[in-house]
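Note that one protein chain is taken out, while the other chains of the complex remain in position.
Going by the order they are written in, the chains are A, B and C; count residues from 1 in each one.
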Amino acid sequence: MSDITIGSRHLSPGAKAALGVFARYGTIIGLLAMILAFSLLSPRAFPTVSNFTNVLNQASLAMIIAGGLTLAVTVGELDLSIGFAASLHGILVTGLIVHDKLPIPLAIVIVVALGAVIGLINGFIVTKMRVNSVIATLGVGTIITGCAFAYSAGVPIVSGVPEAFLQLSLGRWLFGIPNNIVIMALVLGGLWVLVERTDIGQQIQAVGGNAAAARLAGINVDRIKTLGFVISGMCAALTGILLASRLGSGTTSAADSYLLTAFAAVFLGSATLRDGEFHILGTLVGALIIAFGFNGLNIFGAPTFSQYIFQGAILIVAVGLSSLGRVLAES
Amino acid sequence: MSDITIGSRHLSPGAKAALGVFARYGTIIGLLAMILAFSLLSPRAFPTVSNFTNVLNQASLAMIIAGGLTLAVTVGELDLSIGFAASLHGILVTGLIVHDKLPIPLAIVIVVALGAVIGLINGFIVTKMRVNSVIATLGVGTIITGCAFAYSAGVPIVSGVPEAFLQLSLGRWLFGIPNNIVIMALVLGGLWVLVERTDIGQQIQAVGGNAAAARLAGINVDRIKTLGFVISGMCAALTGILLASRLGSGTTSAADSYLLTAFAAVFLGSATLRDGEFHILGTLVGALIIAFGFNGLNIFGAPTFSQYIFQGAILIVAVGLSSLGRVLAES
Amino acid sequence: EDKPLVGLVSISATEANNARYIEGAKKAGEELGYEISVIDAAGSADQANAAIQNFAQLGAFAIVDMVFPWSSIGAGLDAAKAAGIPVVTWGGGLGGSVAATNGSGGPMVVPVNELMLKNMDGKGAILELTYRTGEVCRNREVELDKALEAYPDIEVTKNEVRIPGYFEDGAQYANAWLASHPAGEGNLAIWGCWDDPSIGAIGSLRSQGRDDVLVYGVNGNAQALENIKNGHMTATAWQDSFTEGYNMVKMLKEIRDAGDSWEPKAVEVPAVLVTQDTVEAFLSEHPDAIN
Partner (left out) sequence: MGTPQAPPFVVVRNVTKSFGGAQALKGVSLDIVPGEVHGLVGANGAGKSTLIRILAGLVYPDGGTVAIDGKSTVIDTPHHATELGMNFIHQELAFVPGMTVLQNIMLGIPKRTRFGLVDWKAMAREVAPIAERVGITAPLGASVKGLSTAENWLINICRALVRKARLIVMDEPTASLSASESEKLFAIVRDLSASGVAVLYVSHRLDEILDLCHRVTVFRDGESVKELAGETLTRPALVEAIVGGHPPSGAPVRHAGSNGKVVLSVDGIARPPRVRGVSFDLHEGEVLGLGGLVGAGRTELVRLIYGADRADGGRITLDGKPFAPRSPRAAVRAGFGLVPEERRTEGLVLPKSIAFNVGLANLDKLVVSPLLRLISPRARANLALEAIRALAIKAQGIETPVGRLSGGNQQKVVIGRWLQRAPRVLILDEPTRGVDVGARAEIHRLIRDLAATGQAILVVSSEPDELPDVCDRVLVMAEGRIVKELSGPAVTRGAIVAASYAEGPNPPEERP
């Protein structure tokens, strides 16, 4: 009898501390390990400044839309309309420039404003009509797809896209940093300050953490939730615009697939630093993991089927590292 | 203060009772209203026994996969792997029958068992590795796509599919009811009994409602969650098999789009009868709304773009009816 | 390690025709000592651009864009051009800095359209399953619209399918259309801008036991051929993707050698109309078309 103790864990405090590091930095460790592995596997092509710039450049659009989505999920709602919305915005901005001959900045402002309006509509349906956000944003997304069709009859707007519009995303900034990266850094930086350092950000976090408590504390929960949708909508608009510029055309469903990428980035990110909370920095890390994973596997030239398998495994392992670390450290 | 509160202060008890009916039966009223409207708009083509049978037949596959998903979301987890999994299962069952010459029933049993295994894996990653279910099932789904590709190299398996396998979904039962409908009714009926009438079902509902409380009441939460994934995986397998039978081939990505349909059905359904709880009957109603909405709009001959717009609107209005009714009746 | 690298960027490496094109490309690559690397952009133009950029980064010998129209790979073309790497398209058309193309699927629909209109006998109803986002599909739709101008008595219903979801959409659209077009009400036909939506529609026809509707597809994928053989489909135009992939890769060296003096051109492989009458002969000639 004396040998049956209920204590089953004999982890030393040192081991627990080490696990704690994994818990906090698991996804980041995963990202670094992945970069290291690809660097060893493709030493010539992968670990170069130009490749990293390239990856960041490619990932910028996904990061912007995922940054916006982060706000929506932080206030506790899902926004499934973003991919469809970004597609519409891409068509619209090209249409405004090509068909309606609007000046490029004006076209961009109009489209971003429309993004905000879509966010408002989502917010209204969710907060005032009390429709579950999955249905609300799926419904709005479907309607948006219809609008995109109505506007373009499904035919991409290709000819007559001015070079200046293409330069929006193809151009480079000081030190040769691609514009996309600069825009992404500004957007995510702005969102980070908003969420982490301002009074509105506190309210956003409170609403997401416990909407009932936030309401009792006098926070206008509906307004904050709507704000989350609005920002999500504006970021989707920006991504749609940059995508149209990158593709050189406005195409229906061009951006639909961002939905899944953005969700993967946001949820991957929620395992970073904080336990299961959504935040901008985490989303950034999540998007980097996805982008470097895709790039590294491409460069390494893995066969298609194993690319899928590795991509899936990367998602799970990156989060698993954190989560297991957390479970073991806390148990 | 300035915001619009949906005040019910001046509603009579009678009005409240009426609203309560809307709250409970809003989605069902929506479904019936929609069917009525389409019947009036297309009196010749829409409200016929054969059209209804066709719609049900067509929707059966989505209903089965959505029924499985209902279990996963009831235990509080999302399963994003089902669409990809159903695609893999479709290829696999055809491959086993055509290439490996297995008897059809054996092939089906093997594939359904594989569906269960995928559910086990999802469950393991979520409950033991503590990976968020969005990431876990997205990762597993991606890996599954890789496996499907590895198995078939992207080439659909078409020749040599025996007629008996096709009859599985093309055949008809007593009174000429299509097999798909019979299978769907059996599966959903079985799931309904499981969830609503057995002790396992009570545990499933408890885990979804409050996992911490369920655990302290002596329920093995991890096992119940895993069970949710397993059932979801098995239903995905069944849908994949029936789809392969219907198409007469095993094709990669054939079933991917069921993911979104299933989610829409499940979340639509959660507004039925109960407030925001997932349940089989609700899912059935949700799937019917989607299927009849699509069919009715088509028969009415609305142009593609307005079909999208109406479909989106139907989702929102169906849920909005219930939700608004609930808010007004209870405030 | 130092074999010339040919990068294939596929819209959906798991789609049958894409897979056959890839096989053809691999065959040629094997013969020429090229390394063929495939990236599946999973339908996302953005990922296709990224993949082209990645190949440019790697200093590929050439890059093949599969099905994405040249107009939606602006950033990729830019990067490849900067690196001096030729980009050819399959089904993506000729434009921008694209060096060559084949598989321009638009024209191959013409014999299918002609056969269908002949069978219609000037009256009846057609369900068109379209996919306008795809350039090839759009061109085919335009071809059909042109041909239909001469037949005012044919009623046309157009429905747009989605990717993914084309089987299900094809079936559901067919269901609805059939409900308002009962058997015995004139000549009926379902036309898909490629085979898969039509195959979805066949599922619906079969489950309703309707055999009065003629079904047409384009591309001639294995499943369509199988359906023609079994009498469920009326005709398709078989695209020899394998040969297209093979020929294209064979031509890459020529393009590189010519350098700046290369004139962009289309190098089409003609499609073959396959009907229930010709399917047996066709299959004995191209046995691997169905496998």
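Everything below uses one rule, namely that contacts are C-beta pairs under 8 Å (C-beta built on N, C-alpha and C of every residue); 3 or more make two chains touch, one makes a residue touch a chain.
In this text the structure is predicted, and so the values were computed from the model without any measurement.
Q: Sort through B:S42, B:Q203, B:N295 or B:Q311 and give me the one touching the missing partner chain.
A: B:Q203
Q: With the full complex in mind, choose from B:L41, B:A153, B:I219 or B:L281 the residue touching the hidden chain.
A: Answer from the full complex: B:I219 touches the omitted chain.
Q: Please give every residue of chain A in contact with the chain that is not shown.
A: Touch with the absent chain occurs at residues 1-2, 4-9, 193, 197-199, 201-203, 205-206, 209-210, 212-220, 274, 277, 331.
Q: In the complete complex, which positions of chain B touch the hidden chain?
A: 1, 3, 5, 7-9, 13, 20, 193, 197-203, 205-206, 209-210, 212-220, 274-277, 329-331
Definition applied: only the chains that are shown with their structure count from here on.
Q: Averaging over Cα atoms per chain, report the distance between chain A and chain B in Å.
A: 27
Q: Based only on mean CA positions, could you tell me how far chain A sits from chain C in angstrom?
A: Inter-chain centre distance comes to 33 Å.
Q: Could you tell me which residues belong to chain C and also touch two or more other chains?
A: If we look for residues of chain C contacting two or more partner chains, we find 13, 160, 162.
Q: What parts of chain B, by residue number, touch at least two of the other chains?
A: Counting only residues that touch two or more other chains, chain B contributes 145, 149, 154, 304.
Q: Within their complex, state which residues of chain B touch chain C.
A: Per the touch definition, chain B meets chain C at residues 42, 44-46, 48, 50-51, 54-55, 57-58, 62, 145, 148-149, 152-156, 158-159, 166, 169-170, 178, 180, 243, 246-249, 251-254, 256-258, 261, 291, 294-299, 301, 303-304.
Q: Within the complex, which stretch of chain C touches chain B?
A: Residues in contact with chain B: 12-16, 18-20, 22, 157-160, 162, 164-165, 167-168, 171-173, 175-180, 199-200, 203-204, 206-208, 221-223, 225-227, 290-291.
Q: Mind pulling up the chain A residues that touch chain B in the complex?
A: Checking each residue of chain A against chain B gives 125, 128-132, 134-136, 138-147, 149-150, 153-154, 220, 222-223, 260, 263-264, 267-268, 270-271, 276, 304-316, 319-320, 323-324, 326-327.
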